[in-house]
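With one protein chain removed, the remaining protein chains of the complex are shown where they sit.
Here the chain labels run A, B and C in written order, and each chain numbers its own residues starting at 1.
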Amino acid sequence: MNIQIQDPAAERKTPVERQSIEAAVVRFAGDSGDGMQLTGSQFTLATAVAGNDLVTFPDFPAEIRAPVGTTFGVSTFQINFGSREIRTAGDRLDVLVAMNPAALITNLEDLRPDGLLIVDASAFQDRNLKKAGYETNPLEEDDLDRYRVLALDISKLTQATVKAVDGVQVTNKEILRTKNMWALGLVLWLFGRDVAPTRQWLGVKFAKLEDIATINIAALEAGFAFGETTELAHNVHAYEVPPAKLDAGEYRNVTGAEGICWGLATGAHLADLPMIYCSYPITPASNMLHILAGMTGGFGIETFQAEDEIAAVTAAIGASYGGALGVTGSSGPGIALKTEGIGLAVATELPIVIVNAQRGGPSTGLPTKTEQSDLYQAVFGRNADCPLVVLAARSPGDCFTMAVEAVRLATKYMTPVMLLSDGYIANSSEPWSIPEVAGMTPFTAQTNVVPDNFAPYMRDADTLARPWVAPGTPGGIHRIGGIERSETTGNVSYDPANHQTMTDLRARKIANIAHDVPEQDVTRGDGAGDLAIVGWGSTYGPIGRAVTNLRDEGHKLAHIHINNIWPLPRNLGALLANYAAVLVPEMNNGQLVTLLRAEYMIDARSLPKVSGKPFNVSEIEDAAREFLGETS
Amino acid sequence: MNIQIQDPAAERKTPVERQSIEAAVVRFAGDSGDGMQLTGSQFTLATAVAGNDLVTFPDFPAEIRAPVGTTFGVSTFQINFGSREIRTAGDRLDVLVAMNPAALITNLEDLRPDGLLIVDASAFQDRNLKKAGYETNPLEEDDLDRYRVLALDISKLTQATVKAVDGVQVTNKEILRTKNMWALGLVLWLFGRDVAPTRQWLGVKFAKLEDIATINIAALEAGFAFGETTELAHNVHAYEVPPAKLDAGEYRNVTGAEGICWGLATGAHLADLPMIYCSYPITPASNMLHILAGMTGGFGIETFQAEDEIAAVTAAIGASYGGALGVTGSSGPGIALKTEGIGLAVATELPIVIVNAQRGGPSTGLPTKTEQSDLYQAVFGRNADCPLVVLAARSPGDCFTMAVEAVRLATKYMTPVMLLSDGYIANSSEPWSIPEVAGMTPFTAQTNVVPDNFAPYMRDADTLARPWVAPGTPGGIHRIGGIERSETTGNVSYDPANHQTMTDLRARKIANIAHDVPEQDVTRGDGAGDLAIVGWGSTYGPIGRAVTNLRDEGHKLAHIHINNIWPLPRNLGALLANYAAVLVPEMNNGQLVTLLRAEYMIDARSLPKVSGKPFNVSEIEDAAREFLGETS
Amino acid sequence: MNVVPELKPDDYATDQEVRWCPGCGDYAILKAMRKVLSDVGADPEQTVFISGIGCAARFPYYMETYGFHTIHGRAAAIATGTKLANPDLDIWLVSGDGDSLSIGGNHLMHLLRRDIDLTYLLFNNEIYGLTKGQASPTSRPGTVTPSSPSGSYDRPAHAVAFALGSGAGFIARSYDVAQPHLVATMKRAREHRGTSFVEILQNCIVYNADIFADVTDKKVAGDAQIHLEHGAPLVFGKDGDKGLIFDVKTLSLKAVALGEGGVAEKDLLVHDETNAVLAGLLGAMDGHALPMALGVIYCAPERPAHRPAHPDRPRGDAMAALLDAHLRKGHTWHVA
Partner (left out) sequence: MNVVPELKPDDYATDQEVRWCPGCGDYAILKAMRKVLSDVGADPEQTVFISGIGCAARFPYYMETYGFHTIHGRAAAIATGTKLANPDLDIWLVSGDGDSLSIGGNHLMHLLRRDIDLTYLLFNNEIYGLTKGQASPTSRPGTVTPSSPSGSYDRPAHAVAFALGSGAGFIARSYDVAQPHLVATMKRAREHRGTSFVEILQNCIVYNADIFADVTDKKVAGDAQIHLEHGAPLVFGKDGDKGLIFDVKTLSLKAVALGEGGVAEKDLLVHDETNAVLAGLLGAMDGHALPMALGVIYCAPERPAHRPAHPDRPRGDAMAALLDAHLRKGHTWHVA
């Protein structure tokens, strides 16, 4: 094959003609040190500002700083953007930027045939090739013939650019570190995006390092100019992706971690409570601790980095007991450690929110990969009959909504609420129509009001919640504890009939919440048909896309996406009965499906995927087709 | 009413005529300090030696030593014994021995109308009456008219007896402490039992306190003689309960805790492994630690009282890693703490046995009461897809069998096995045909043999088990860990396809075990019919009795009792499909029923009971009748 | 805070029947505690007892204040959360030796290093009472229990040494029936800012009866105990005729008889409760070779609080505005 290494001095070409496309999937892949996450975020920003809908998927190596050039040190950032509604980060890549051989070998298989491959040819040296496991230089073989390849000596191009900048005092290493900006510039050009937001961001980021700011901006602009001015290979087109039809409003990008933190803060405000977030670092939940620790500007939020997860959950219980909103967040193994503590919150009927950013398991498993395999743990994973509320967020923006809802339910019903997100949602981002907190209806929780004829386990007739009277409240002295309590008085009771009553009350209180949460809607499609694809959590995107595609083909199927995992929506059983078949794609070995079968006696079938990666749309389509009586 | 306080000097009566009955339920109830547990155990022994089948149910107060005379300080011991097969401790009492007013008020409602009530009238004094909550002396009211009441001044009777013994140096307090032996003597006489075993036992127990032995024996014999010689109230009969038709063999009484410990020891022997039992004290699991700590006579058993439950389970994992059989035992809240550790055992595929002596919950709950509400926790209660084997014992004797089976499956399949017992089984006892360990087939596990082409995650083609090569084994050097491992080599792997493969393998390995355990049998009844009552664990007794009773009435129903909770027996779905209805009585809020519905899409119905007490036979009969189209 | 009427010790008693074994040392501690609150005029509504699980941990049920009987070993973490939520509360933590030093060791360590402002009472009976008598980490080697029928093997944990090693700022010791001493010690503990750690030797009459008798028995108390007083010479003995000196050669304490060999009171070591090294030496004395130290063993000079004060927050619309601004920080764009 004949790879054309572009010369920066190539001739100016004819004005760009941009091919208009509906959507595109781009992935930046490089060494951990290559700054791919920054590159991706900046491309995302420019794309969002250009009015596209989008979904991103950052994927980091498990190692902190893996040796340069290794396959396990590759870091990637993927973005799917378009003028239509975007629901996933995309199955197949339209453009792959590979900054070294390791990035190429680990990512190439996701590039669609005839997709555009941009490689930094300068990194394809013997040492790097060997580290990546290449025997020969792939750029010199014809395995890449199925793609459109743009192999550029980005090192040389960057160096040339920066050398042209006057008066900066930088090392060659510093120059080479700007390669990512050069590549970003080129891709920005490719899609007709503006470099201005990135330029501005670089100015702020390197405010104290003026020279570094200058050379990064120079590289960025050079990459862009390279696209603009150089005659690229005949088969490399420039594209135009028109803005999406989004609802009017103010938008921003939001990650799931941000969505949850801001939702918790908003929930605490609506409940008129200070919030104490108690956590022990663990991937991918740590981000929430970082974000909340950073919210120091008077939000009434305190963070407590506990000595372990047991201390985290029990400190959250102590905080709620003390009249604040106690929140704890972790991931699978950490949630496992909280199990006993959560039982105390159920027994004493104190409100806490437990956020689980799920990851691959069992045990340490795949800490940096996504999975949604903690549903069993959330619903069933405690000793004894120990019911609580389980909610799941379906997207970064939905994280905000569900976090507010978690606070509402916890404080209204005096119960722990487990909110499930996952590694994918936590880190990926999407444009988000920013809500107006000022316009939201408060659901004030009072912790210093003593009801008439107070008893610690007296109950609200509607909610079955007991009163929340924090120590320090005049006239409210009482004692609570984990031993079974006498109905109403809360005194220790070993009475058999009382234990039955209390067990029933605990179960009924949670079950009743089904009347206070929305009925299950049909996310996409009609209320009856040949097939319902039922999902929860971050499978929202791929299921939605698959159902849209198949409906476009004329199939009678629907997408039903569940946010209320426990209690399940009150109409769900009846709704599911309207479909000839029910398929449940899950990034686990079939957990929601167990719940649906047990609850509704519906022969729901599982489509499990446990690879640490989100579903591809096609995987769901293929499985659905089998139910729809077709082989694809 | 007219209570006749017997005078010890009453006349000698005519020779006893004993009424022959098939079975009887006796409960001894008294203050914690009254020695009711000893009394009950000795009566049990005499009864067993007399050849009856029997089941016992000891019930202790939660307090260590509650103040004398309080209702919460009442300790009881119940025994059901008979010439027929005995399956439960009995719903209603035929004989209640109440040593004080608190014992009377808390136990009377279980005495059947016309049942025999033996009370120590000397304890019915103002102070005691008030502590028990009586306004007036019940012995002087006619509320007791529905029972046959034998109110005796046992204090006086005991004192009189002991004073007659020559040359003993004892205090009055010591004399009064022998009241329980006096009462025991009377009840032994009532059922025509021999005092010899108890006399012998007293001699051993008080070997170093000769005078105490003497007065206890004197009291025992005096109680017996009192029955023999005194003309009791006209309505007090003596009984004869003929021996049961038990299979031939050598018998002993066994509690569930003993059954499990001896089963574990036998399992370790059959596997040819030393055993290390790692535990942290918790009611009702502590007994196992005590029993095993006492087995110092060369059984190769070491006990390790860990600093907490996490250390206990992880030390057990470390022990198994080191080539011993690591076992850990606890109860609900402690098992909750072990959750994360168990995940490591699943991930590294190391064999451990986890025994859960279930108790009332959630949280601290009812530590001294029974419940079987940790099935969800056992089957589902871990982060991620984390399958393991769950077994349940149905009776004290079955504990032995299941413990051996737990060791067999753990070591053969390199998996954690969770064995469920409960507070009822752990403490209650039954006659047990002692097995012959010498005749059992070994299932030797080798930890110091390196297979050809060794790799730590290579697998046996049949069992899918990986080899167990303990450190110290020549030629077997390798490393394992909790991060996902590459198929075969076990090296750390973040590869998506590998994670899918390993997840599938873990699930398949456990599922396959269904082919290595017995098919589900019909415990009682035919293989098809109107109703199957499905149970697990300690509901064995009451379900069995209820089904027998209803079958005797001509109903077409069967009892199906499941020991293999996960994986479920391979034929269970097909078997259950043969019944028009399936009812699942459980001492929880409906946990097995969830599993059955999800697995088999069978509309199994739950009969929950969560009062800290075992089912009464009648409760199950009543519920079954509804299914059988009758109201009782 | 509201005005608290004068309350007598009994006013701090609840209507719940006390459920310890008759003769248990816990009764005496309960009595002392009620007296402490009465003496200092504690507002029951601002007072909270938080406990783990164990016999000791039943304490909150018997105090007419707020109370939380939690789970085994976690009271320190729970109390930390409660204190963060409401720094004004007067929090008392009650915990047994198993609760504190077995399952709860890690939380105790971190509570002490964080110096959360509360009073920690460790009821040390050197046994697991509630679960019927197994060896605890503080049980002496050779203690025969159901879980150690041939005698316990492990070297015992030492509460004071552990607290010092964990960075405690206040450490004191007393025992159940030493009423005035116990009351005074608990008052000192309550006054101290930061975590005040008090080890209370407590007699479990059922499972470990009289284990401290060789120190607490009236007959031997004089020689087996030394009562610490800041700034006062370390004198002890039934007749105040003995004292402690420091032996530089061995870096250890030594008991001397006053008068003998010309040793006068002025030659004795003077108790300096701010000296951690001295605290380590005094804390280690077990009442045998050297008398057991009772009273305030260590009280660190005021240490800076690093954790910022409880965060203030605006309410209602002001908070909504704050949040709305926060959500709009960074890049946003408008879709028309």
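In the analysis below, a contact is a pair of C-beta atoms (placed from the backbone, for glycine too) under 8 Å apart; a residue touches a chain by one contact, two chains touch by 3 or more.
Fair warning: this is a prediction, and the values are worked out from it, not measured in the lab.
Novice: For the chain left off this view, which of B:L209, B:V437, B:A497 or B:A574 is in contact with it?
Specialist: The single option touching the absent chain is B:V437.
Novice: Would you mind spotting which of A:G192, A:P242, A:P281 or A:G298 touches the chain that isn't drawn?
Specialist: Checking each option in A:G192, A:P242, A:P281 or A:G298, the one touching the absent chain turns out to be A:P281.
Novice: Given the contact definition stated above, which residue among B:S75, B:T401, B:T473 or B:N564 touches the chain not shown here?
Specialist: B:T473
Novice: Kindly note down the residues of chain C that lie in touch with the hidden chain.
Specialist: 102-106, 109-110, 113-115, 137, 141-142, 150-158, 161-167, 246, 248, 250-252, 275, 277-278, 280-281, 303, 306-308
Novice: Go through chain B and note every residue touching the omitted chain.
Specialist: 45, 48-49, 51, 197, 243, 246-253, 262, 265-266, 269, 272, 274, 276, 278, 295-302, 304, 306-308, 310-312, 314-324, 326, 340-341, 343-344, 348, 433-438, 440, 470-483, 491-492
Novice: Going by the touch rule given at the top, which residues of chain A touch the chain that is not shown?
Specialist: Spelled out for chain A, the touching residues are 63-68, 70, 72, 280-283, 286, 289-290, 293-294, 296, 303, 305, 307-309, 333, 363-364.
Everything below uses one rule, namely that only the chains that are shown with their structure count from here on.
Novice: Cα centroid separation between chain A and chain C, in whole Å?
Specialist: Roughly 45 Å separates the two chain centres.
Novice: Going by the contact rule already set, what residues in chain B reach two or more other chains?
Specialist: 72, 333, 363-364
Novice: Check each residue of chain C and list the ones that touch at least two other chains.
Specialist: 53, 71
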